[in-house]
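Comments concern the structure below.
Only one protein chain is missing from this complex, and each of the others stays in its spot.
Just so it is clear, A, B, C and D label the chains in written order, and each chain counts residues from 1 on its own.
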Amino acid sequence: MENLNSYLIVSAVLFSIGTIGVLTRKNAIVMFMCIELMLNAVNLTFVAFSRYLGNLDGQIFVFFIMTVAAAEAAVGLALFISFYNNKESIDVDDANLMKW
Amino acid sequence: METLFFLIITLVAIVSAILVITCKNPINSALSLIMTFFCLATYYVMLDAPFMAAVQVMVYAGAIMVLIVFTIMLLNIRIDASKKHSHKLIFGSIIGFFTLLNIAFVLMRSRAAVPTGPYSGDMIKNIGHTELIGKEMFTNFLLPFEITSILLLVAIVGAVILAKKKI
Amino acid sequence: MSNVLSLTTFLPILGVLLLLFIPKDSKGVLRNVTLAVTIVTFLVSLLILTGFQTNAEFQFVENVPWIAAGPFIMRYNIGIDGISLWLVILTTFIMPIAVLSTYTAVEEKVKEYMVCLLLLETGMLGAFISLDLFLFYIFWEVMLIPMYFMIGIWGGKNKIYAAVKFFIYTMVGSLLMLVALIFLYFKGMQAGITDFGLLQFFDLKLDMATQIWLFMAFAFAFAIKVPMFPLHTWLPDAHTEAPTAGSVILAAVLLKMGTYGYVRFAIPLFPEAAHKFAPFIATLAVIGIIYAALVAMVQEDVKKLVAYSSVAHLGFVMLGIFAFNTEGITGGMLQMINHGISTGALFLIVGFIYERRHTRLITDFGGLSKQMPVFATIFMIVTFSSVGLPGTNGFVGEFLILLGAFESQLRWWTIVATSGVILSAVYMLWVFQRVMFGELDNPKNQKLLDLNAREITIMVPLVVLIFFLGFYPKPFIDKMDPAIKKLVAQVRVASVNAMAIPCVDPTQMPAGVPASAMPPGHPAVNMPAGHPVVESPAAPVANPHAAK
Amino acid sequence: MDMILIPAVNMAPILPEILLSVLAMILLLINVFVPGGKKSNLAYISFLGIIAAGVLVAIGWGAHIESFSGSVVLDNFATFFKMTFLVAAGLAVLISDSYMEREGCNHGELYPLILFSVVGMMLMASGTDLMTIFLGLEVMSVALYVLAGFNRGNKKSNEAGLKYFLLGAFSTGFMLYGMALIYGATGTTRLFKIAEVVGQMTLPTTNIMLVAGMLLMMTGFAFKIAAAPFHMWTPDVYEGAPTPMTAFMSAGPKAAGFAALLRIFLVALPTLQVEWSQVLWVLAVLTMTVGNITALRQDNIKRILAYSSIAHAGYALVGFTAGNGTGIAGILFYMLSYAFMNIGAFAIIILVTKKGETNGNVSDFAGLGFKHPLLALAMTLFLFSLAGVPPAAGFIGKFYLFSGAIQEGYIWLAVIGVLNSAASVYYYLRIMVYMYFKESTEEFEWVKVTAPIALAIVIAAVGTLIPGIVPSVILEYAQMAVKLI
Partner (left out) sequence: MFDKVWLIPLFPLIGFLINGLFGKKIKNEAVIGGIGTLMIFLSFLVSCGILMQMIGLPPEQRVFEKVLFPWIHSGNFKADMAFLVDPLSVIMLMVVTGVGSLIHLYSIGYMHGEEGFYRFFAYLNLFCMSMLLLVLGSNMLVMFIGWEGVGLCSYLLIGYYFHKKSAGDAAKKAFVMNRVGDFGFLIGLFTLYWWFGSNHNIWTINFVEIKAASHLLPFGGVVTFATLCFFVGATGKSAQIPLFTWLPDAMEGPTPVSALIHAATMVTAGVYMIGRMSFVFIKSPETMMVIAVVGAATAIFAATIGTAQNDIKRVLAYSTVSQLGFMFLAMGVGAFSAGIFHLMTHAFFKACLFLGSGSVIHAMHHALHKIHAHDDAQDMRNMGGLRKAMPITFITFLVSTIAISGIPGFSGFFSKDEILWMAFANSYHGNLNVVLWGIGAVAACFTAFYMFRLVFMTFFGECRINSKAKSYLHESPLVITIPLMVLGALAAVGGYIGMPKILGMLPNYFEHWLEPVFALANEYGSTYAHHGAHPSHAIEWGLMGLSVVIALIGIAIAFTMYVKNTELPGKFVAAFPTLHRVVYNKWYIDELYDFIFVNPCKAAGQFLWKGFDVLVIDGVVNGVANVVMGLSGIFRYVQSGYIYNYAFSMALGVVVMLGYYIFK
């Protein structure tokens, strides 16, 4: 088994990539995917810690995060569809009715 | 050997993650993301958490990503071809970089807790990961588990209310 | 009888409840009911006056628990002494007059107007009677609301700016005071003080730095309300835009909150700091006197002129208060009452002609004496009261202020301030001349009617008081005297205790004015400051001819 | 293979949650079987359910019960916050019906969603495990994402849902990462165990993983309470969401965010107070200033109240920074009064705006003061309370918040706070200026005041005024709630 830090670093890298994705992409679905990527990075951290610490709390947490991700995916995608129905687009640039 | 394997997986994971955020076509992004998820599942196996790996593949790669891809197809989204926001890219990257930097520093200079838990690798191998997880979940984490049911109900209701053509 | 203070304070609220049941359109009933309520309030307040024992103690005290949560205990703690007594009476006295003044001036939204007036009365009375710092603060803020609406709804064309400026200006100051108040409470808590009761804080010993900060916060809030130069600019705007009754109340009572705040709170709570700041505040007061007078002189709008004259008058009050002696503070207190009467009357007068002509520009008038002799007479009396002619109320206050200040370390300030007496004559008489004297050449003015019975009824009590206070201020002074003496003693003891303050020897030059600033060799200037006391005429005093 | 023995659990701490969940599910069923027609009945039922839940919550006052192996607790702190959520939800339910009817999106699912989000909030307030809190937060959030975009035919509502969802999920990422780091640093997710571990650490403040975890986790809650710089979603979402939901979102989730954050910081990380109060200091100043200053130039009334809501989070953070009994009690008090006054204000906005949320500018309030004096009077009361002018509850709340800061020596923070408060007066006054000082330019279209909305306004007004005059009625409870945490 690799040591804890390797996993943590990988997860950090993935988290950062996810962050960058959210900040740079304009397609709402891609943004959401990037968020999923961030959540997965967190999951990896949890599992790694869990394994290292020898308790399963972290893995349980991951389990719940996955549920949450699923729930969010359902609601989020419904929102996207609803948005798309109104705007014929899923580009967040088009979500600019309200500003200033 | 294991290290090499780890490195390869890592390489794949990071490259596919980068692809997620760089691919112009959302479908490609989604596929790359699935790739990343598989890599993560591999990590979970390496971390003695086979149950998590299974769930990862089923829930994430299976359910969530299918949903996403389905939506992308449904909405028939054009390729993300609108003009590039280079400043956005730059600033986003800088922030991402600093996020990474920060976290890296945190990890380098941090002290994780002293491992005190009872669940060693051997124990997991002996008893079985799924059973242990199940025991934990239905004893210590019963309430969160119950909450997820409500969460999923809310999500279902919400999705219906938002996306159903006619209510 | 024991809670007559509460009764007085909250009677107007009862009046508000009464008003709510009167239909909007019966304006006459609304007005009369409001008038009746204010008159009853005034009569009840007379009970306070008659029951008041002439001593330095707080009387009619009511002290019941109110809020007790966390570190704080607030109590409904009220009472009056000689200082607040007259301000309470002034308030209840001015209110019927203010109400009467609106009988024809306010035709729209009468109900709301009357409600505002009554709420305002409660707010003002509450602030004057509070002995609990927190309670005081509540009333202090509550007062703003009806006044804000009065300016904003029934005001002139620039009313919104004026109303918002009034509100925010005051709010900034009072919120900083709130911070200081809380800080003071925690300081007190360390010394064993258990609630916000004002009296306990008088005995609190604070170190100099704390006192200075707290004093600054309090003084800032009160200075805005007074208003002192250079924080006065909300006042001309507010006055100009406010309806007559609003201006009257603003001038007569609301501004007194500021000066009262100094007397009741800022000075006795932080006496050492007050001493330290006395030259500074006196400087601002004196600048205010001169400055406001000069600015008043060139105003084109009568109301604005009166507003600036208020700034000058309140400058006198501040000077008197910061003399820290009985004469000065008595003068200051009297001047508060006087200013309430005189300037209130001036605003009423401006209101009368505004109602008739719908203009307040001085140039639109001229020669009104011919057309309106009664008005002219009253205007003149009030003008001279405002100028401070002996025999009118204005003089007694001004004189005592100047006398007290001259006795104190503020001698040089007094001399400058006294010249404000000249300037006040200039601008008041000038405006009087331009409005009342000269040819009655504007055709619109030729049809003006003289004051009617109602208007005369409004003015007569004020005029009577102008002379009464001018010739026989004794009852007023006597009632407030013990309280003021107590205050002076409080402050004096503190000044002796203060380490960093030079002792307040009347012969000592104030630290703020270096002797070198005086023209050298000028006998008139150098003399009163540090001239050696010559006991016997045989002493070798300067006689230029003796050598010859 | 052994059977899993589910331990005996005490359901008492989550009785209200169970009640509300069951009620919500019943409502869903009713909605399915009684389709179409008026949905008012659902509103009434849920209002009654909320009252019933309120009774249940109230019964639990004074108890201290831990349950589910330390996942959840029943204490006064939780009870107080639960009451706040119920107040917010009850008022929101009352003002929803006629609005939704007007906007043509009166779907029966609204009420179950509100109830579910309340369940989420309650779990946040009573959860003593990071997982419980996280899941509560998600239940609340997911429901709110839907509620924000509930009027799906409306582009603004849609957009609001989208923004809220994306940004909410994004912040969840940070929060989870923070929780992961805390888990890594302490080896547990139970709050009291974290406190135990941290308590045994030498120099916990130098444990960078712990501190970073704390900060990242705080980010997520800061997002929910709309603290700068995590506040950016607030104006847009508040503007776009259906007004009753805006009202609900401004009161409920904010309080829930504070509840969770307070519990985590005070129970799990009190040893790090030096660290978090420093951050909160900065956040408080930023939040107040950004909220108030930006609000000055807004014209849309919902946006104004959105920025004002940001500013109020800032005030509450002032009390949080102090971290003492006074300040925390101030937060509790403030959140409750804020629910009253803000939802009250939104209720009036609902009445003034027209279909499709047009007519939502400040200038559309012109002349309200004399056309509908009672309504305007109520609005005035709410606005003065928001501005912190006595004798409204808002003043007492601010008084305690700032007192807390002053007590701990954060004088400058208090000074910045009051200056902000003074600046904020401007935009509240501006609404009143339009209501009273300006004549309406167009004939006012009168929205019928239905009984529920009138009831809501009355409740809100009473709830704003009474605690202002006799604050002890609530403050005492807030004090007790704080003591037991």
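Here is the rule we go by: a residue touches a chain if its C-beta (ideal position, glycine included) is under 8 Å from a C-beta of that chain, and two chains touch if they have at least 3 such contacts.
Here the structure is a predicted model, which means the values were calculated and not measured.
Q: Using the contact definition given at the top, list the shown chains touched by the missing chain.
A: Touch partners of the hidden chain, whole complex considered, are A, B, C, D.
Q: Of the residues B:F5, B:F70 or B:F91, which one touches the chain left out of the display?
A: B:F91
Q: Of B:A17, B:V55, B:L75 or B:V106, which sits in contact with the chain we cannot see?
A: B:V106
Q: For the chain left out of this view, which of C:F202, C:F437 or C:F468 touches it?
A: Considering the complete complex, C:F437 is the one touching the chain left out.
Q: Identify the residue among D:I14, D:V290 or D:A405 that touches the chain left out of the display.
A: The single option touching the absent chain is D:V290.
Q: Could you list which residues of chain D touch the chain missing from the display?
A: Within chain D, the residues touching the omitted chain are 162-163, 166-167, 170-171, 174, 208, 211-212, 215-216, 219, 222-223, 228-230, 232-233, 235-236, 275, 279, 290, 293-298, 423, 426.
Q: Kindly note down the residues of chain B that lie in touch with the hidden chain.
A: 88, 91-92, 95-96, 98-99, 102-103, 105-106, 109
Q: What residues on chain A make contact with the chain left out of this view?
A: So the residues of chain A touching the unseen chain are 19, 22-26, 28, 31, 92-93, 95-100.
By definition in this document, only the chains that are shown with their structure count from here on.
Q: In whole angstrom, what separates the CA-based centres of chain B and chain D?
A: 30
Q: Which positions in chain D are in touch with at least two other chains?
A: Residues 131, 135, 138, 142, 145-146, 149, 152, 161, 177, 181, 184, 187 of chain D touch two or more partner chains.
Q: Write out the stretch or stretches of chain B touching chain D in their complex.
A: For this pair, the touching residues of chain B are 102-103, 105-107, 109-117, 131, 134-135, 138-144, 147-148, 150-151, 153-155, 157-158, 160-162, 167.
Q: Any idea which chain B residues touch chain A in the complex?
A: Against chain A, the touching part of chain B is residues 2-3, 6, 10, 13-14, 17-18, 20-21, 26, 29-30, 33, 36-37, 40, 43-44, 46-49, 51-52, 55-56, 59-60, 63-64, 67-68, 71-72, 74-75, 77, 80, 82, 85, 88-89, 91-93, 95-97, 99-100, 103-104, 107, 112-113, 115-121, 132-133, 136-137, 140-141, 144-145, 148, 151-152, 154-156, 158-163.
Q: Name, in rising order, each residue of chain D that touches chain A in their complex.
A: Counting only chain D, the residues touching chain A are 130-131, 134-135, 138, 142, 145-146, 149, 152-153, 155-156, 158-163, 165-166, 169-170, 172-173, 176-177, 179-181, 183-184, 187-189, 235-236, 239-240, 303.
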